[in-house]
Structures are given as structure tokens and as C-alpha cells.
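These notes are about the structure you will find just below.
Right, subunit A next:
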Amino acid sequence: MADLLLSSTEKIFIVHGVQDDYRSDGRSNIDYRPMELETEVVSHASGSARLRLANTDVLVGVKTEIDTPKPDQPGLGKIEFFVDCSANATPEFEGRGGEQLANSISNMMQRAYQSSQAFELKQLCILEGKQCWKLYIDILILESGGNLYDAVSLAVKAALFNTRIPFVKAVLMDGGNVDLQLSDDPYDCKHLDVGCAPLLITLCKIGDKCVVDPSAEEESCSVISVVVGVTGNTKSYCSGKEIDSVKSLERKCSTIGMNGSGSLAPQTLQSAIMQGMVAAESLDEALGQALLRERQENVILKKHAYGFLK
Partner candidate 1 sequence: MTTNSAEGIGKICIPGMRLSPYNKDHVAGPGTYELRGYIYSSLAGILKMEVDEISKVTIVSVESQKTPSVLPRTGDIVTAKVTVVNPRMVQCVILCVGPSILARPYRGILKKEDIKANEKDSVNPYKCFRPGDIILARVLPMTEIHWYHLSTAENELGVAIATAEGSPQGVSMVPISWSEMQCPKTLVKEPRKVAKLIPENLDQELLPLENKQSNKK
Partner candidate 2 sequence: MPLDYKRFNGPEDSISYKRFTEDYIKSYDQLYQELIDENGVRKDGRAVDEARKMFAINDVVTQAKGSAYIELKQTKVVCSVFDPREIPHQNEFSQLGQIYCEVKFAPFSCPRKRRPHAPEAEERALSVALRKALEPTVCRHLFPNFQIDVFVYILEHDGACLAVAINAAGLALASAAVPIYDIITACTIAVIDGKMIMDPTEAEEHLAIMSPETQTNHGLITMSTLSQLRQITDFRQIGSLDVDCVTKAMDLLQKQCMKIVPNIQRVLVSNVIKYHKERKKLEEEAREREEALNKKMEEWKLLLNAG
């Protein structure tokens, strides 16, 4: 992570603030910073989203391709995550500098989306054993102001929500070849079911307490943070009449990991996971509302287009 220069007195100030549940930017320990979310920002991608969380800026594009499924999972599609830490964020990311961070983020995302209870890969199947969709999720980190994991997972979920996959009819021909038929209408496509896609929540241990959404300054005061991936609730992502047909699902951990060079007491880890679940619930609901509103606006009134890097 980009190293900040903080003096020990500045660090003590931050630690004491966290202890009293009053952080240097006025938030309490369980508050997020204001976010800005925009979908459909990249015209060449099947789905895209841009999220700005205070000084953290993430752009996600989803590209789709047709691929053959893995032999031991004939009915499932594929999903892959790539993270690129742009040198615009900090000169340290130049060359291979951001590689380690990028790898750890994409690993974490891959693990969080692994279970079918987090993301149903069956919906990407075209013809069992022969053809499936492969989603390439490219994550670009344009600015890093702390809490990258949360921002990336939010942006990915928004981009997947925005992704449209064309309807394809596949017919098995003689000799085992597959014939694909695509509709002429470019708007003839389906949305993915991403309601239960997980969100990552970082809980940064500062002093004796854990805080959500740490800023870059707060991250440099901490030696250990817990990242909890929590599955979403499909209900928050449905509108109108669909909402009654979907049953509410229990939120589960789809991945847990630790970052940083420190260690934790078992009780702290437990309370951090609990805290993460609570934070994920409100965050997921808020994201669902924002995405539904955005989708409606896109349909009803033509969205006013402006550059996404405001």
C-alpha cells in the first residue's frame, strides 16, 4: 500500500480518536465515507461501474466471451478477476510495484465469488459441457485513498448488476459441433442475477478497536485488518412485483482473510466478523437501492451523459 508519512504524534491522535469512537473526519467507528456510484460508464464493456469512496477511485469493466466449460464442471460458466493498480494512484505502483496488492485483491475477490451461494455460475451456461460465458472483470484502481477491498467489491457488484449478456441459442450439430445463433436486436439481452454477490468489508484494528472503511491515514496506524466477504440479499436488488417472489436469504460469510503483519486475539476476530456482518447488511441494502434507482433513471429518462472523471 502507498506509504504515508505520519509522525508518531499524528498516529497517537488517530488512535485516541478511534478509542473514543470519534475519528479525525468526524465519523464514528462504524460509519462509511460518502460514496459516488455511476454505472454504464464504459461503452465498449458489457457492464461497467465507477465508484468513488472519498479519495479512492475504482473503475470496473466487465467483458464477456464465449468459452468451453471445465470438464469437471460442465454446467458452470467462468468468472475471472483482474486488478490493475494504475501508476496514477501513486508512483509506487509503476512497473510491477502494485502487483502484490493487485494479486491479493483479485485473489480475495475470486475466493469471495467461489461459492454458488455467492454467485451462481449456472446462469452463465449456454450449452452444458460445450459452451459457456466467461466473464472477465477488469478492475482499475485510479486513486487509492484507503479501503480498496470494500470499494472494489462494491464497484464489481454494481458492474455485474449493470452487465447485459445477449441471448444466445446454441444447437448441437452433427459431429459434436456447436452452432450459435444470436439475435439481430442488440437490446435483446438478459441481466445477471447478482443479488447475492458478496461485498468485502475491511475491519481495521486500531488500538483495541476495529473500524470500518479506514482512510489511508488510519490504515498506516494499523498492523492488522480483517477482510470479511458477506453474501448479499437478493431481495434488495429486486423492484416492483418481483420482490414478493424472491425469498429473503440469510447473509453468510463467503470468505474471511487477514491483511497486514500483525496478529489478533480470537475474541477480537469474532467481534470483527460480527461487526462486518452488520456493516455489510446496511451497505448491501444501500447499494441495492442506489442501483435500482440508477437503472430506473436509465430507462425512464435518458441519462445526462458527462465524463465519468468529474
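Regarding candidate selection, all candidates are chains of the complex that A comes from, given by their letters.
The criterion applied here is as follows: contacts are C-beta pairs under 8 Å (C-beta built on N, C-alpha and C of every residue); 3 or more make two chains touch, one makes a residue touch a chain; residues count from 1.
Just so we're clear, the structure is a prediction, and the values are computed from it rather than from any experiment.
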Complex member touching subunit A, one of 1 or 2: 2
In the complex, subunit A residues that touch candidate 2: 71-72, 74, 100, 103-104, 107, 111, 114-118, 224, 226, 231, 249-259, 261-266, 269-270, 273-274, 277
